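For this view, one protein chain was removed and the others were kept in their places.
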Amino acid sequence: MTDWPILSTVTFLPLLGAAFILLIRGDEATIARNSRHVALWTSVVAFGICLLLILDFDTTTAEFQFEEYAPWLPEFGIGYHLGVDGISVFFLLLTTFLVPICIISCWEAVKTRVREYMIAFLVLETMMIGVFSSLDMLMFYIFFEGQLIPMFLIIGIWGGARRVYSAYKFFLYTLLGSVLFLLAILFMYLQAGTTDIPALMNEVWAPAVQTWLWLALFASFAVKLPMWPFHTWLPDAHVEAPTAGSVILAGILLKMGGYGFLRFSLPMFPDASEFFAPFVFSLSVVAVIYTSLVALMQQDMKKLIAYSSVAHMGIVTIGLFTFNAQGIEGGIFQMLSHGVVSAALFLIVGVVYDRVHSREIASYGGLVHRMPVYALVFMVITLASIGLPATSGFVGEFLIFVGVFQVNTWVAMLGLTGVILGAAYMLWLYRRVIFGELTKENLKSITDLKMREIGFFAPLVVLVLFMGIYPKPFLDVLHVSVENLVAQTQMARTGGADVVADLLPDALARALR
Amino acid sequence: MAEFTTPDYLTALPEMFLAAVSLVLLMVGVFLGNRSTNLLTWLCVVAMGAAFIMVLVGSHAHSTTFFGMFVSDSFSIFMKCLVLIGAAVTLIMGMGYVKREGMNRFEFPILILFATLGMLLMISANDLIALYVGLELQSLALYIVAAFRRDSLRSSEAGLKYFVLGALSSGMLLYGCSMVYGFTGFTGFDEIAVAISHQGVDAHGAVPIGILIGLVFISAALAFKVSAVPFHMWTPDVYEGAPTPVTAFFAAAPKIAAMALFLRVLLGPFHELLTQWDQIIIFISIASMALGAFAAIGQKNIKRLIAYSSIGHIGYALVGLAAGTPEGVRGVLIYLAIYMVMSLGTFACILAMRRRGQMLERIEDLSGLSKTNPAIALALAIFMFSMAGIPPLAGFFGKLYVFMAAIEQGMYALAVIGVLTSAVGAYYYIRIVKVMYFDKPAESFDKPIGAELSSVLIGTGVITMFFFAYPTPVLEGAQAAAALLFP
Partner (left out) sequence: MFATAPDVAGSELDFLGHNFDALTVICILLFVGAMGKSAQFLLHTWLPDAMEGPTPVSALIHAATMVTAGVFLVARCSPLFEYAPIALAVVTFVGATTAIFAATIAITQNDIKRVIAYSTCSQLGYMFFACGVSAYSAGMFHLTTHAFFKALLFLGAGSVIHAMSDEQDMRKMGGIWKAIPLTYLLMWIGSLALAGVPFFSGFFSKDVILESAFAAATGLGHYAFAAGIAAAVLTALYSWRLIILTFHGKPRADEKVMAHVHESPPIMTVPLILLAVGAIVSGYLLLPMVGSHSDFWGTSILVLPHHNALEGAHHVDFWVKALPTIVAVIGILAAYFLYMAKPHLPGVIAQRLRPLYLFSYNKWYFDELYDWAFVRPAKYLGYGLWKQGDGGVIDGIGPDGVAAAAAAIARRVVKLQSGYVYHYAFLMLAGVAVIITWYLILG
């Protein structure tokens, strides 16, 4: 089954689809129709292949599986190396799962330049899959940066009123963080002689060196996640992007920051990670409480959900830096859950936006009277976002807090207040939009979900409930790899955190503790 | 007095060939008149092609001729190939423009050929006099072509400015050469190197100040030629004013040749003074990167924007030189090769900016190009992202190698400044993409844009986009070339 290069296929199939779309001829309507179909079928096939991958996945080992290697720049020790382990395989699946949903969701919403839109999405999909399946650091970087191009175009061409500002902000902010990451890669390459990730994981770096490298990587991942205070690009980008763009941005792109921490910062720089953990905790707690409060006061639905994403990712980083299995598994699970839930939330906003063309909460009210199915979907997803047990949101959060309680009870307490605020703004949003009297004229003729819309919500709702009620299949796959990661960080930690502290100026070390 | 022996002409075959051909073609032009311009252009391209082949079969090891004044090695082969490609492509690209904009005179391709010859001589120079001869041949030809559109005020201004400032820089060069000659007694690079290492250091551990001052003046002149800060002031005005094919030529070939010269001079005769000139290079590099990043932000004229961007690119290339290692030089060469391709592609797009017979130069004229001319827009977008250094496009790899070399030498601050300016500079590149893709469409450009432009666009676009797949030829060529400078 797996003697064919399955990972390369999954990675580059969307690119092939994009090339194919380029060749489509005909008048505008034909091109549009064919582009949509090609894009949809390509992404569905990619999803199918990814499912094969999961079914064939060996959950008993933490080794990388489905590895492919081809020399690329052999004299430099840089190769074309793909592979997945328990940590990355689900992100792959999430990506291939969300892209077809995105394409279905924008079937009618995107009317202009459909061909370019589909091409951009497929290219983006290749880049995203490439990020998660790369086992070579330079390749990872190329895919990581490469997504900026299609995302920039998606926001800027098909976005809202302030799309240009948001597109610039997104591009330049992310680029700035990433170029420092590049320097770190170069340094590591020059020291280790290779950019191969498994090889680099076995390298031991001096704690002082680890600090700078960790900070360089932090610059990139903190902007991507985003962590407070590097988060301000997110509300703008989410609000101005077209619905499908927001879905992909929230669903996948944000996870790359977390994945980066998991794949690079924790295993390769464990001493520095341990040293900076209080720093990360502080930023995360601030993020959770700050952005939840801000979300409370938002008038624009998409902006509210954008800020809630920042809060959720804050909880994720709390989990990742606990260095125990529950916290990290919780963090990964929460990332997966958030990928599905926030994707669904943006689609929910997209549904009413398609009808009313407003994102303002004040434009809505009493929708339950005309759109009961929609209200039901919205309710399930709202509850998942809040983290109600039986939804996927609960499992992740619970594990994270179990994990962090063992490390620092203050962080647990403060993080949980964020959860309370999360319930506050989500339920308030729900009430203002769905419940109440239906008084506005333009809402009196609003229609409930169409078949197509039910088509893309159903898998999301089912997945949310499945993950919440029976998370075992997911946690099983994660478990061995996470245990391995925890063991790596424990073993490699040579008490270096203190050495790091000694090297920094006293005041700075005290401030960071 | 050494016995007179015939120099080994074969080593200098490409140059001799080109010299002969240019004179012949000049005569042809004189007799056939201006209507032969098209024919002459093609003949020049063919001649350059032949020279290209001759260069490739030349010697890869360090071999000198003309009493050591002329050197041929794999470094010179690499650079000459780039220069010849650049010159030939520029000639091809510019044919349409030349015909339409009243530049249809036979002197144009001939002058380009002369300039190319000068560049080849510069690259192979192994002596201060040879350096000067080659440099002047190139410069004089360029002064004239910059002002080629006699009826255009801006073109004449460009040419004149270039001439005046160029003359100043030539003066500085000669002054520097004379200082070096005075303090070492030689003009040949190999001899100077030996003399400096023998001079050793005086009692205070410092180098004779005269050599240092000479080095500074020579560097200043060469920096002028590559348009590095603070000797760059001519670049924006001249690039904007000169006719577009000439600007394309400026941005491609002379920069390469001058950089080659810079590398050879600093790493050849003056390699003992590395710690000294390294400081100059670091300063120039940072200043160029910074200026290139900031000054282009508010520009409205695309040629001026490219001028500033090229200043920035030279700054990045100089980072590789600042490292002072074979990896550094390798980085410079890779960067220059990729830069040249991107530059030619960009200018092909600019040459396509024509509406109702009128050539356009403002960035806002590109508005909504993705709807009216999607192919050109796509190509230009590829070049812009590549210039910004976004992977997986070629420009990223150029930056990768120079920064790798810098980090290897522990020059972390330089690398950090480099990447930060790169991020700042990315803004104006993506602004062009924004104008093309996000803004409302203006009127379409004239179609068709001509086979010569299309072929250049496709060729350079493909190389830029797919460089990552097969970078080995360039990488290995650069590696071999760099090794030669560090015997």
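Brief remarks on what is shown
Residue numbering begins at 1 within each chain, and the chains themselves are lettered A and B in the order written.
To be clear about the criterion, a residue touches a chain if its C-beta (ideal position, glycine included) is under 8 Å from a C-beta of that chain, and two chains touch if they have at least 3 such contacts.
These numbers were taken from a predicted model, which means no experiment stands behind them.
In the complete complex, the hidden chain is touched by one of B:Phe17, B:Phe66, B:Tyr181 or B:Phe294, namely B:Phe294. Of the listed residues A:Arg36, A:His81, A:Arg113 or A:Lys169, the one in contact with the hidden chain in the full complex is A:Lys169. Only one of B:Leu165, B:Val416, B:Ala442 or B:Ala483 touches the chain withheld from this view, namely B:Leu165.
The hidden chain makes contact, of the residues B:Gly134, B:Pro236, B:Gly312 or B:Pro392, with B:Pro236.
Contact residues of chain B toward the unshown chain are 160-161, 164-165, 168-169, 172, 204, 206, 209, 212-213, 216-217, 220, 224, 230-231, 233-234, 236-237, 276, 279-280, 283, 291, 294-299, 424, 427. Counting over the whole complex, chain A has residues 169, 172-173, 229-230, 232-233, 235, 290, 293-298, 409-410, 413, 421, 424 touching the chain that is not drawn.
Note that only the chains that are shown with their structure count from here on.
The centroid of the Cα atoms in chain A and the matching centroid in chain B are 43 Å apart. Put simply, chain A touches chain B in their complex at residues 73, 75, 113, 116, 141-142, 145-146, 148-149, 152-153, 156-157, 163-164, 167-168, 171-172, 175-176, 179-180, 182-183, 186-187, 189-190. On the side of chain B, the complex with chain A involves touching residues 370-371, 385, 390-392, 396, 400, 403-404, 407-408, 412, 415-416, 419-420, 422-423, 426-427, 430, 433-434, 437-438, 468, 471-472, 475.
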